[in-house]
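To start, the structure itself, in structure tokens.
Every protein chain except one is present and positioned as in the full complex.
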Amino acid sequence: MILLWLVLVPFIGGLLCWQADRWGEKAPRWIALITMMLVLIMTLVLWLQGDYQLPAMNAGADSIRWAMEWKVPWIPRFGIDVHLALDGLSLVLIALTGFLGMLAVLCSWKEIDDRIGFFHLNLLFILGGVVGVFLAIDLFLFFFFWEMMLVPMYFLIALWGHSGSEGKTRIRAAIKFFIYTQASGLLMLVAILALVFAHHANTGEYSFSYADLLQTPLSENMAMVLMLGFFIAFAVKLPVVPLHGWLPDAHAQAPTAGSVDLAGILLKTAAYGMLRFALPLFPEASQTFAPIAMTLGLVGVFYGAVLACGQRDIKRLIAYTSISHMGFVLIGIYSGSELALQGVVVLMVAHAFSAAGLFIMSGQLFERLNTRDLQEMGGLWGRMGSLPGFSLCFVAASLGMPGTANFVGEFMVLFGTFPTAPVVVIIGACGMVFAAIYSLILMQRVYFGPSLNDQKFEGLDGREFTMLLGIFALVVLFGLYPQPLLDTTSAVMGEVQGLFQGSLPAGSVPMSSLAGGGQ
Amino acid sequence: MNGIPMEHGLILAAILFAIGLAGLMFRRNMVFVLMSLEIMLNSAGLAFIVAGTAWEQPEGQAMFLLVITLAAAEASVGLALLIQLYQRFRTLDTDAVSGMRG
Amino acid sequence: MELAFYLSGLVAVLATLGVVTGTNAVHALLYLIVSLIAVAIVFFALGAPFAGALEIIVYAGAIMVLFVFVVMILNLGQGAAEQERIWLKAQTWVGPSILAAVLLGVLVITLWRGNTGLVIEGETLTAKAVGATLFGPWIIVVELAAMLLLAALVTASHVGRLPSATSGEHSGGDQ
Partner (left out) sequence: MGVSMSYLPLTFLLPLLGTFILALSRGHMSERGSVWVGVSSVGLAALVTAFITIQFMSGDQSAQTLTLWTWISVGNFTPTIGLALDGLSITMLGIITGVGFLIHLFAAWYMRGEEGITRFFAYMNLFVFSMVLLVLGDNLMLLFLGWEGVGICSYLLIGYYYRDSANGAAAFKAFLITRIGDVFLAIGLFLIFAELGTLNIAAILEQAPAHWATGDSLVRWAALMFLGGALGKSAQLPLHTWLADAMAGPTPVSALIHAATMVTAGVYLIARMHGIFDLAPDVLHLVGVIGAATLLMAGFAALAQTDIKRILAYSTMSQIGYMFLALGVGAYDSAIFHLMTHAFFKALLFLSAGAVIVSCHHEQDMRKLGGLWRRLPLAYMGFIVGGAALSALPLVTAGFYSKDDILWQSLAADQKGLLLAGLVGALLTSLYTVRLIIGTFHGEMKSDHARNAEPGRGLQHGLPLILLAVLSTFIGAMIHPPLSGVLPASPGESTEAGHTALELIAAGTAIAGIALAAWLFLRKREALARLVSGGPGASLWTLWNQAWGFDLLFDRLLVRPFRILVFILRRDIIDALFGLVASITKGLNAGLTRTQTGRVRTYATSMVLGATVVLIFLAFGQ
């Protein structure tokens, strides 16, 4: 029952905030904060008392054991039922959603001042949709929440965003975001329906439930086509390079809270979708597709990095860096080794924190300097209290500095993928040099260098200081002690890795060929 | 000569129809447009009659009756509109009334 | 009987050509009446006296009179003729007439290849038979025709009201 509450709390909170607008400016903010705190507390309670060390799933067991499950028939005729289930992976991601939701509310405390109630309604609806995505096990319900996430995000960007550089308006960015994700969502819907019909074809009854659809035998190329349907939907959200056009515009024009949410959680829904749906539903197709996906990931790493170096708008720069990080996630997902998959989870969490930190920092810079253009910044080091210090820490995190969770995640992905695809890892490792370039460019252009004038800006107030300190503490905590995170998701990742047990992905270069010599 | 092959009748109707159509397309004066319309309707009626008599069935002429009622109705409404057009724009040129431009 | 058909057909075609290329509205009307009468003769030649009569009474009689009446109201006559001549410059009618010719060509070719071989001998189809079908299976169609006429009546009377006849509203009001 608690799962239903997990989904409903953000929605109810959203409606409350909307109405609370009448009782003054502060009411919606506090309600939103309390709602997200409630979500976080609920997940932590679940985390403490639930044990997520599922015994290694024995190959025979057909039903996957969820930590918690809640099922109510919704449309029996088509076998659609509101089926929420929780396991290690979704628990970690919902906790992340709760935490980042609180951050989003906190960082827009002073930034949003018109229609506050409606803003928080949208914000909480996005979070509610995301929690729904992480819990939904019925494909129809999953698609419902997947589409439901987009609409409030559209309003968030369109109504409260800033006008973009070179006159690109925020409406255009919001529309672009909407079209990209909507079109790809359609592809996924087609794939889901095809899958259901295929299931109906050989079992005679409609069912959208995850467990049933896992068993539908599909012909070779049918499975590939459906897998591509799913993959493209998640590739747009991840984002994978050719389909990434919407992210920089959406980020540059979204309000800080929007960017924190967008970068922190929405990108993770795509990775979660791949791990939960794209890989398990079509194991063989994913295996044959693995080399291509890994090359796409590599292209993403380098393309994101090169473009990040050339940006003038600070938020676009950070957006491109998250494209580069997500390239590593894609490599990790399709590498098929448990170490890499665990690395993906840590990298997702780490990127959520470091991206959220960087966006909050750019939000605060915008509040003080009223510009996002790097040309107008410079030499801000001593003039902003401890904000530069924190940005140095977050830049170090996005750089992949050991001791931060990003390093742990990235290196686990690279360590895990090396036996299966050494060439990809070697090229990916060179990506670390580019990570250094764009991170230090960010530091150099904003904080170091000659300062235009020596005007002092007010430092961080209590709220901002605790926020940034909290995020940095988590980044370092998971950098030095990621074990609790790894234990909770080890069972799920074991299952996903089990799928690749069959054979090494065809395209990978087995170790011996690299050796090419006497053994 | 033992009777008129049906095709000739239909060809006559087609000729009349084509002339009416041409008139409809290139005349700018509303009156001529309506007249060309009448011609086209009339040629359609002719085709019905020719076909009806060729198959020796009365339906052709019944249909002709309907064509005529239609022609009458259409002509009356057309002319009423013509008058309004003239009142409103002091001209009968159909091109002048192109408010619904793209 | 064939001679009458072909002759009146020729007259009909020439008259319609006259209508279409005429510049003076009244002349065109008269040509139209001639063409309608020629078509009526064709009906008689084909052995459809009822249709022929109808054509003359309703078509030539009623509708054409209506036209003449409207043309007289708007006293188009000579004044508008020059205007017509300007409008009929070469490049306006060349395109549409080519198009009509192409359409005609297509119709003629299809008809020509059709060769159904039916020939009209000319024995008349009496009005009685037509009346029987009309008020037999086609009764609903007649009712519909009546309703159509009623609708046309109402519209024409409403739309066609002349300002002078109404209680002094400015012309072209929002009837």
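Lettered A, B and C in written order, each chain numbered from 1.
Convention: a contact is a pair of C-beta atoms (placed from the backbone, for glycine too) under 8 Å apart; a residue touches a chain by one contact, two chains touch by 3 or more.
Quick caveat: nothing in here was measured; it's all calculated off a predicted structure.
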Visible chains in contact with the missing one: A, B, C
Considering the complete complex, of A:432, A:477 or A:499, the missing chain is touched by A:432
Absent-chain contact - pick from A:232, A:294, A:314 or A:412: A:412
Chain B residues that touch the omitted chain in the full complex: 21, 24-26, 28, 33, 94-95, 97-102
Spell out, residue by residue, where the missing chain touches chain A. 241-242, 244-245, 248, 303, 306-307, 309-311, 338-339, 342, 379, 381-382, 385-386, 389, 392, 396, 399, 401-403, 407-408, 411-412, 414-416, 418-419, 422, 425-426, 429-430, 432-433, 436-437, 440, 444, 447-451, 459, 480-483, 486, 490, 511, 514-519
Provide the residue numbers of chain C that touch the chain removed from this figure. 95-96, 99-100, 102-103, 106-107, 109-110
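The criterion applied here is as follows: only the chains that are shown with their structure count from here on.
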Averaging over Cα atoms per chain, report the distance between chain A and chain B in Å. 68
Which integer distance in Å separates the CA centroid of chain A from that of chain C? 73
Could you list the positions in chain A whose residues touch two or more of the other chains? none
Where on chain B is chain C touching in the complex? 1-12, 14-23, 25-29, 31-32, 34-36, 38-39, 42, 45-46, 49-50, 52-56, 58-62, 64-66, 68-77, 79-84, 86-88, 92-93
In the complex formed with chain B, which residues of chain C make contact? 1-2, 5-6, 9, 12-13, 16-17, 19-20, 22, 25, 28-29, 32, 35-36, 39, 42-43, 45-48, 50-51, 54-55, 58-59, 62-63, 66-67, 70-71, 73-74, 76, 80, 83-84, 87-88, 92-93, 95-97, 99-101, 103-104, 107-108, 111-112, 114-122, 125, 129-130, 132-134, 138, 141, 145, 148-149, 151-153, 155-160, 162-163, 171-172
